[in-house]
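Just one protein chain is left out here, and the rest sit where they should.
For chain A:
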Amino acid sequence: MLRSSISSGRQLLSSPVRQRVPAQWLSKAGASTRLSGQRFFADAKPPTPATPSSESSIPRNDIPKPLEQESKAPSSSPKVAPQKTGRFRRFLLYLILSSGIAYGGSIFLALKSDNFHDFFTEYIPYGEECVLYFEERDFYRRFPNASRASNRIHAIPKDEGKPVTIPSKSGLSWNVARVEDTGSDASKAGSHTAAKAEEAQTKTEASKPEQRTAAVKKAKEDKANKESSTEPTKTVSLDEPRKPAVDAAGSIGLLQHEEGDEPVVQELVKTFNDIVSVISADANAGHYSASIAKATENLQKIGDKINSIRSEAKNAAEEEIKKAHATFDEAAQELMRRFEETRNMDLAQFREEFETEREKLASAYQEKIKTELSRAQDLAEQRLKNELVEQAIELNRKYIHEVQDLVEREREGRLGKLNELSANIAELENLTTGWGSVIDTNLKTQQLQIAVDAVRTALERAEVPRPFLRELVAVKELAADDPVVDAAIASINPTAYQRGIPSTAMIIERFRRVAGEVRKASLLPEDAGIASHAASMVLSKVMFKKDALADGDDVESILVRTENLLEQGNVDAAAREMNTLQGWAKILSKDWLADVRRVLEVKQALEVIETEARLQCLRVE
């Protein structure tokens, strides 16, 4: 500590003295500005040389501390290692805890605010994953069925795919219906086929009704077949009871009666046959044979009688039928006749009505035609009348035009010459007025030129810079709102015409003085003190003069070139040359430059005004 403080103090003491002296000597010798800048830099930061001492002092302060700690813990190196690891562990624990808390807190914040969410996910490593994990957990807690819903969404298209398949037995074919009908009832089969047809509804609708009708037809046919099949069986069962009778009669002279269709006779024959069979079975059949023969004869007779009665009745009935036929025929004929009569009457009536209607219609149409014809005629007449009126108007107009034309022609013929005369006179008047304006403008431009000349002479003749305000005002008045002249006058610095400008001789004279001063200060560096000023003054007296044609950027050659240009009369180029000076030389020549600039401005403005006046002179024709 002591050493460092002493060294810094020595630094402070030594630094200003060291800086001052070499700086001045350097500047005297014409040193560059960078050296002085470095000098200031060194002044600004004194600690650079002091760094070694400070560096050495800092470790000295630091080193004792660990030594002290070691001395406090009296044990040797094995004990130091656990302490270190313990500290390291604690540090690790704190690190993990703090980072965990930070991550947790930032995840919570990210879930709360969108801005922080963006920042966190973008810049913190693993931040996005953490936030995403928590967001997903939150989402599943809110919608536990979310995953199942996604499955259900997958299942739907499968159901949709099913209805496309068509059962193999659907469609239109007579074979299928018949096969099913054989097994079941006709009505059942009908309903069944209908159901089948309904199942196959997804097929073409056009085929549907045909199929149904086909099924119904088949059912009807099957019914008829069944009925026909049942009838023969019934007849068979009726025939059966007669067989034994035939057999009994066959044994002994049985009664045979073919034509006995009557049930009573049949019954009688049956009982008789039974009796006969009984008797024939008896041993003494011969006792009864006579009576039985009689009975059979009687029975035969009864049968014959019945037959005759039946035939009689049949005949009577046939006759009655014939009579009835005859009466029916008559009635029918009567009816036919009546129909004929009524029809004829109706026909005549309708014909009459038709005739009358036709006549009515014909008359109505004729009336209509007549009215239309009359209307058409009226229209045609009206149109014709209109056309006539139009033609009359047209003719009138034409006539009037012709009259007007004639009158005009006549007038032009006689009065046209007068018109020409008046036109000639107008032209002459125009010419005279034009010449008058030309003369006016000529006069104006001449006046302007004279005014400009006056300004110029006032400037050239003046021994002393005199204000030329009045001359300039005259120019402005004569220019009369010429924008070019106005602009030219506005470009002149007001001090120029208020105080006047120096002549060229004066400028040259003043330049000589300025050049002397500038030469004195030509060797000055920037920010030079009194010593360097004195040095520059003295040394500039001893300098060599340069040639006029030397081109260099130094002050001396610039001055020589400017002088040459001024002697040639090129003030503009001289001003440009002088403007390239730097530093003190420029400051010293500033007043002279301003004067020269004012002179140049005035000259330029005057030239512009003169050319404008000339241009106006040319523009008149």
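A few points about this structure:
Here is the rule we use: a residue touches a chain if its C-beta (ideal position, glycine included) is under 8 Å from a C-beta of that chain, and two chains touch if they have at least 3 such contacts; residues count from 1.
Just so it is clear, contacts and distances are computed from a predicted model.
Not shown: a single chain whose UniProt protein name, out of "MICOS complex subunit MIC10", "ubiquitinyl hydrolase 1", "Translation initiation factor eIF2B subunit gamma" or "Trafficking protein particle complex subunit 2-like protein", is "MICOS complex subunit MIC10". Note that of A:Phe120, A:Phe468, A:Tyr497 or A:Trp592, the residue touching the chain absent from this view is A:Trp592.
Residue A:His533 is the one among A:Lys270, A:His533 or A:Arg597 that touches the chain missing from this view.
Only one of A:Lys520, A:Arg561 or A:Arg598 touches the absent chain when the whole complex is considered: A:Lys520.
Those residues of chain A that touch the chain absent from the view are 463-465, 499, 502, 506, 510, 513-514, 517-518, 520-521, 527-531, 533, 584, 587-592, 594.
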